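Removed: one protein chain of the complex. Kept in place: all other protein chains.
Think of it as A, B and C in the order they're written, each chain with its own count starting at 1.
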Amino acid sequence: MRVDVHVCEMRTPGDVSAIARLFDDGVVAPESVMAVVGKSEGTGLGKDVGREAADRAIKELLAARLGTSADDVADRLCIVLSGGSPGVITPHVAVFARTDDPAGISLGGPRLVAGLAHSAAILPEEIGRMGQIAKVRAAVELALADAGVDDPSDVHAVLVKAPSLSPESIADARSRGRDTVTQDMSIGPEGAICYSNDASALGVALALGEADEDEVHDGMVRRDYSVFSDVALTSSGGEKTHAEVLLLGNTTDSTSDLRIGHRSMASIIDGSAVRGALESAGVEVVDGDTRAASRGLVYALAKMIMPATGEVDGRRITLLEDQVGYHVAKAMGGFLLASGTGHTEVFVSGGEQNSHQGPPDGNPLAVIVRPAL
Amino acid sequence: MRVDVHVCEMRTPGDVSAIARLFDDGVVAPESVMAVVGKSEGTGLGKDVGREAADRAIKELLAARLGTSADDVADRLCIVLSGGSPGVITPHVAVFARTDDPAGISLGGPRLVAGLAHSAAILPEEIGRMGQIAKVRAAVELALADAGVDDPSDVHAVLVKAPSLSPESIADARSRGRDTVTQDMSIGPEGAICYSNDASALGVALALGEADEDEVHDGMVRRDYSVFSDVALTSSGGEKTHAEVLLLGNTTDSTSDLRIGHRSMASIIDGSAVRGALESAGVEVVDGDTRAASRGLVYALAKMIMPATGEVDGRRITLLEDQVGYHVAKAMGGFLLASGTGHTEVFVSGGEQNSHQGPPDGNPLAVIVRPAL
Amino acid sequence: MRVDVHVCEMRTPGDVSAIARLFDDGVVAPESVMAVVGKSEGTGLGKDVGREAADRAIKELLAARLGTSADDVADRLCIVLSGGSPGVITPHVAVFARTDDPAGISLGGPRLVAGLAHSAAILPEEIGRMGQIAKVRAAVELALADAGVDDPSDVHAVLVKAPSLSPESIADARSRGRDTVTQDMSIGPEGAICYSNDASALGVALALGEADEDEVHDGMVRRDYSVFSDVALTSSGGEKTHAEVLLLGNTTDSTSDLRIGHRSMASIIDGSAVRGALESAGVEVVDGDTRAASRGLVYALAKMIMPATGEVDGRRITLLEDQVGYHVAKAMGGFLLASGTGHTEVFVSGGEQNSHQGPPDGNPLAVIVRPAL
Partner (left out) sequence: MRVDVHVCEMRTPGDVSAIARLFDDGVVAPESVMAVVGKSEGTGLGKDVGREAADRAIKELLAARLGTSADDVADRLCIVLSGGSPGVITPHVAVFARTDDPAGISLGGPRLVAGLAHSAAILPEEIGRMGQIAKVRAAVELALADAGVDDPSDVHAVLVKAPSLSPESIADARSRGRDTVTQDMSIGPEGAICYSNDASALGVALALGEADEDEVHDGMVRRDYSVFSDVALTSSGGEKTHAEVLLLGNTTDSTSDLRIGHRSMASIIDGSAVRGALESAGVEVVDGDTRAASRGLVYALAKMIMPATGEVDGRRITLLEDQVGYHVAKAMGGFLLASGTGHTEVFVSGGEQNSHQGPPDGNPLAVIVRPAL
């Protein structure tokens, strides 16, 4: 298996011309695209016209090139667009292409592999609860197999996009006599977005052995943050009915020339995670200069969760009281990656208050690099 | 001369209890306070209830301890409060105290000195024009003398707080048959806040020899950014009638145990400036670990200007189109200092589009440290 | 009993000079003040520096004039400050003064009376549940007696300010093995502010016979909006431990020269409620000109709740998706009262999604007038 990652700048919310050029120039075969991950421009709120425009344009382009429908594209691929490019983030998408590459030769050492899976349909009443957790867990196990990864410690990032709640899905549950975990559709502390993101993260944690079965139950979701996944980057949207999983790791069988590494931030200001992730990917960081060490960097990904204590290392901050705190948090995550690597086309989602993604008060962070030969 | 800097956390917008404790415990004599610099909590907009509460509380505390009036305190001291503590910035003030210290002995090498000066009154029609520039220049020259600094290259930060325009001051100018440089009171590209901040910066540049007289004229203000000061951190407010200058540098005569250093950011994502400033202050940064090297850090200061190109290193960003871009910019500046030093009580003002503060697209950044003995 | 209402403009967030003048000029005796109701300037969010400044200044002024402490003032009076004065609302407070007036003669017809009561302490785990509902109901019954109102149909407005949840109070409940109705402290659909406001409204509805006991239980709070109070205007704040009730109605015993009337808005755009409330207060509205009819208006009060359907009369609106929808809603409520009456010193709180205050999709609205003699 060979996995390539191509980062494409978007000049307008629905601009997919750089992806089209990849196809036109023969750099990427449309059939090989397994995932499209990126940051769209727009409000970053639940309903985000910019993200919707990007999503539609990507599906329409792929549908046209594959001779199929946009819905079919949505079924085949994993599309994870995080809305809003605040601060120094350049709107973009990263195209993940995978080929069988039977004649390929491993370049030595662990190299990038990727696995894809879709979960069973998740009902509204399952969101944020064991129903979702179990289905995401099963999908992550499928993605592990799809990637050819045997050892969970070879996994460095698991992107999950799962359903959230909508007025329609809440009404649907009620019509069947079921309640939902919340009636708040926002990213607030009792919001469906957070419940879904966290249930997905716990599903990842179970699949990878980061959590034990007896630690994970309905009552601990968004309550007991000592249980978490170090590699889960999850998101959710009201319009989906199942979860999509993109699992990224390294194996020695891979014929990719890329490698992925990760290291979680220990706190919201832990800039050393960039160095840690680069070193995890086998990059030597000389004299602490992560920017020089990022010359071979292809893509960087992180979450940016707000600590619900309202404190950083015991010092009070006002992020939780900030009406646009979710937006500021994403901007700070983008700044961390951009100032640490020199790249502004980086993936940062976040804005939740506390999460089972990353350690308490911390955040997952991963880098994909092309090691010097 | 001996200069001390004491950083005091504020638990509410008007909380000055930590300053009061400095006085009560005999750590600082109220008479020795020359400046109070900090970040208040609030909106960070032109009219900011939180900043006003902090300003009032500081003046009232000092007035009570000095047996004088709040107005008199305002005349004696330099109070620079930057509104809004977005992101990871802890609301705080840094109290600058200066004593004659005739028996003091220099601890070796250049050590911190500080100079204070107030400009002549600046008329509304002078704001953003040569009138303000010349008056600020003169005040900076007084502050140089007050600090005992002979060589401008020993200056590492010049904080200036100058008048901005208000509906009342614009009407006053018109009643005298004068026009003002703008009728926009905001921090926008034609806003009075930016014109005043930039005229102050050009006054600093002239006083320190960073700019030549023939380069500076009305027509180039907020137009020709090749002329700038590398050490000016300026702000402005509608309620003031003259400029206040706090100049910080090092001399070998100083008996302080502190030292200041600076290095401008070359771009908005130039995180290496933290290391540069620490090294400029004589701190050894081992293996690029600025956080470990910041153990002796007392205070860090920076501006965070938005590049008006809407680009970072040739890549498009959307900061200029962001309704709260000024707020996001300050948060990113705070994140830079906090992640680089581990300190969240840091001074960051900004949000302007382009400025004569720092090089084009860059920003001044300074650190005050207590070198290990 | 005689009740007077004096509306005082506030020039800054903490400006109580107009209240002080009422005392200095002998218009109001400090001892007679029973309630202070108003709109402060500021963000209108949970933590609002402007509202805190107004609250503190009012208490300190009254404490000084009454020779007591600010805490004691808070115990004696009902202070209901709604944060944020968006749009055309002038920041102000209305001072409610009540005197025994044994020599007073009724001016004829029903005239304004007011009753005050504090509830028993409400525990965190009771908020948004029957515990709060029962305690508010009991307090409203006390306020009815205090006002001398026998017939609940003579009640036209009941202002309640109750505790909300805070990180501290949630932790307190957990430490005692209790859960809280939510862990979201916001005004969102699962937010503690809404749960508290709605439990208070249901307490009012029970006390006034607007709801039956068997209709009101934990499971229907913020679920079954067919149960509501037509006269409850409720708010809540994390810092309080009990509910304060200010009940306003008319009786023929009153010697006031004021009268109160109300009519709920049937929908968020039901401007006819202003006319209905004026007519309910006995004012003749000639040719539908409510503004001319408002010459004798002293004060107007309304809630502005967002319909959770996202529709107005079957037409889609985008208010629920608006990041500052709560702010826009209050501004529209203020515009309704200001355009309908010509007064900009009006009380509007709101921003909740759905509520038991007012009929489904509607809002309570009341006016206090001085009828022409």
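Simple rule for what comes next: a contact is a pair of C-beta atoms (placed from the backbone, for glycine too) under 8 Å apart; a residue touches a chain by one contact, two chains touch by 3 or more.
Everything numeric here is computed off the predicted structure, so don't read it as measured data.
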Using the touch definition from the top, which of B:Pro13, B:Pro30, B:Gly46 or B:Gly358 touches the missing chain?
B:Gly46
Taking the full complex into account, find the residue in A:Ala20, A:Val49, A:Leu107 or A:Met220 that is in contact with the omitted chain.
A:Val49
Where does subunit B touch the missing chain, residue by residue?
43, 45-47, 167, 182-186, 188-191, 222, 310, 321, 323-324
Considering the entire assembly, which residues of subunit A contact the chain that has been omitted?
12-13, 41-43, 49-50, 52-53
For subunit C, which residues lie in contact with the unshown chain of the complex?
9, 11, 41, 85-91, 268-272, 285, 287-291, 312-313, 315-319, 322, 324, 327-329, 331-332, 335-336, 338-340, 342, 344-345
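In the analysis below, only the chains that are shown with their structure count from here on.
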Taking each chain's centre as the mean of its CA atoms, how far is subunit A from subunit B in angstrom?
39
Distance between chain centroids, defined by C-alpha means - subunit B, subunit C (Å)
44
Give me the residue numbers in subunit C that touch at least two other chains, ranges are fine.
43
